[in-house]
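One structure, pasted below without further comment.
With one protein chain held back, the other chains of the complex are shown just where they sit.
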Amino acid sequence: MGTTIMRNRTLRRLGTAVALLVLPAVLQAADFEPELGSVETMDEPGPHWFVTMGFFGGGHIFDGDSGEMRGKVNVSDYTTALYLDRERSTIYVPGTFYSRGTYGERTDVVVFNDAETLAPVAEVEVPKKLAVVFHRAVINPIGDRFIGLYNMTPAMSVSIVDVERRRFVGEISTAGCGFVYPLSGRRFMQLCGDGTVQVIGLDRNGAEASRERSEAFFDIDGDPVFDLALAKPDGWLLVSFEGQVFEVTVGDEIEISEPWSLLTEGDAAEGWRVGGDQPFAYNAETGMLFTLMHQGGPDTHEDPGTEVWAFNVSTQRRGYRLPLEEPSGTIEASTDADPLLYVMGGFPAGVHVYRAVTGRWLHTIPETGMSASHIQAF
Amino acid sequence: MGLLEKLHARFWSGIDAGITKGTRNLAKRVSRRGFVGRLGTLLVGAGALPLLPVVREAAAATAIPEMGDPQSCDYWRYCAFGGNLCTCCGGTHTSCPPGTELSPVTWVGTCRNPADGKHYLISYNDCCGKEMCGRCYCHRTEGDKPIYYPSKSNNILWCFGTESHAYHCTVALVLSETDKPG
Partner (left out) sequence: MGRALVLRRVLLLGLLIAASSTAEEPKVAYWLHCAGCHLLDGSGAPPEVPTLIAEPGIIAALPGGREYLIRIPGVAQAGMDNARLAGVLNYMLEAFSPEELNQFTPFSAEEVGRHRDRVLKDPLKARARLLAGHQLEAQAD
C-alpha cells in the first residue's frame, strides 16, 4: 500500500520535472495550462519519522532523515500524545472539546485519522475523564484490537476502546496507579504511588481479566522513578530521580532487576543528575539509553540537560558524553536498528538530529511547532 | 515586639479602610502596585487572609510575614508552582482573574518562607474556564513528585470539579504553618 503511494508520488514529481524542462516552449504556446493546485497524501511513515506535541497545538509530523515536515494531524487543545496503528494505517488521537472552545458542553473522544490523508474518518466517544498530563503513555495499544486511555479526575482509571469495532468498551478503575504501558498478551503496565508496578490483562472482549502487583522496589518519597518508562522486549526500563536504572520484565511474573546507577562516584560528586520534561530515551535494537544530564541538587528533576549521555544498558557503561550548545529538556530516539537521536531546543522549538550510535550531529530541523515541547518517535 | 510584628501592625493599621472591601481587593492592591518586589519592602500580609473585618483580630494574630514579589517566579510560595502566575493575569496570588473559576480540587505542598524561616502548607489551585493566560510562566519543582503520585505532582492540569477544565492560571494559597516540610 505504502509503496503504491510512493510510486504515484514519484511519478507525479517526475511529471512536474519534465513539465519544467519544456516550460519555455510551452509558455509561447497559446494553450498554457494554469496550475490548479492539489493536495498531498502522506507516505507510509518511515522508521525515522516523529511527531511533536505541545500544549494547545501539536501533531506536526517530520521525517528525521530529510528534515522535511510531512503533514499535521488534528489535535485538540488538550491532546498530549497519539498512537500510529501501522496495521490499520490509522492515527488515533485522544482529545477533549468544548462546544464553545474553552467552555460549553465537554466531549471526550478518540479521533481515528487516516494515516495517508490525515483526515478524521471516525470517532469514538469516551468518558469525560481524559487526563491532561504531558505524557506519551496517555494512549497506547493493548493487544491488537484495543487501545487504553489514561483518565484522571483526579481519581485514576483507564478507558478501553475497541478500534476494530470502533466503540468504547469500558472503564477500568486503577486507583493508586497510572498510565498505559503496553505489554505482550493483551496486557499493560502501570506505575503506582506505593513503589510498585501493576499489570492488568484484558480478556478477548476488552474487559479486565487479571491484575497483578509487583513487590515494592522504589521509595516514592526518597527516590521515585520518573513517570516516563522506556520500552524494551517483554518489559520496560525505569529511571529514578537519582539515576538508578530498573529493568521490569513481565512474563508470567513481574521481575524487577537489581538497579544500576547512571552515575559514577565522580559524576555524583560533580552533581550530575537526570532532568527534563522528556529526559531520556531508549533504543532497544542497539540497547542504548540516552539521558539528558545537568548539574544540580535534589528536586531539579525537570531542569533541562546541558549534556546527553549515552549508555549501553547491557554493559551498564557510558559510551559518550555529548555537550549541548543550548540546554534541552526533551530527547527521543527512533526505534530502528540504525537509530537517530532527536534533541529539542530553542523557541520556537527546533529539533537537532544526531546519529544516535556515534552522537554525530546530522542537521537541525527548525520550527517544529509553535508550542512543541515533546517528541514522539513513530 | 519584633521588627516583623511592628511592620505587621503598621501594615494592618494603615489599611483599615481597604480591608472592609475584603481581602480580594487588598491582595489586588498589594500585587498590582507591585511594591512588594519593586521596593524590596518587607511587608506583612495576607496569604491566608481573605478575611472580613469581623475576623480580622484572629487573622492579625496569625498573619504571615511576607517578603518578595508575587509577580516573580522567585516568590517563596511558588516553590513547586507549575503554570502561569494569576497575579500577572488580572488576579492575585490568592485570587483568580475575572470570569474564571477557582478549582476546589488541587494539590498541597510546603514552601519555606524566607521572612520567618518557617514552612507553610501551600495549596496550588488552578483558575479555569478560559484559554491559557500565557503570562509569567513559572515552573519550580521543590518536592514535586511524578504524575502517578498525583497528590504531589504539579505536572497535572488541576482544573477538577470546575465547569470547564480549560487552564488559565494558578494561585498559591497558604493553608497553615507546619513543622514538617514535605
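Each chain carries a letter (A and B) given by its place in the written order, and its residues are counted from 1.
In the analysis below, a residue touches a chain if its C-beta (ideal position, glycine included) is under 8 Å from a C-beta of that chain, and two chains touch if they have at least 3 such contacts.
Everything quoted here is computed from the prediction, not taken from an experiment.
Considering A:P45, A:G143 or A:G193, the position touching the chain not shown turns out to be A:G193 (whole complex). Across A:E105, A:E164, A:D221 or A:D338, the single residue that touches the chain missing here is A:D221.
When the full complex is taken into account, the listed residue touching the unshown chain is A:P154, out of A:P154, A:G201 or A:P327.
Interface with the hidden chain, as seen from chain B, comprises residues 48-51, 55, 58-59, 61-62, 101-102, 104-110, 121, 123, 149, 151-152, 160-162, 173, 175-178, 180, 182. By the touch definition given at the top, chain A reaches the unshown chain through residues 129, 153-155, 173, 175-177, 192-194, 196, 198, 211-213, 216, 220-221.
As a convention for this text, only the chains that are shown with their structure count from here on.
Averaging Cα coordinates per chain places chain A and chain B 35 Å apart. By the touch criterion stated above, chain A contacts chain B in their complex at residues 55-56, 77-78, 96, 98, 101-104, 106, 131-135, 152-154, 156, 177-179, 190-193, 220-221, 224-227, 299-303.
Across the complex, chain B meets chain A through its residues 105, 129-132, 139, 141-151, 155-158, 160, 163-167, 182.
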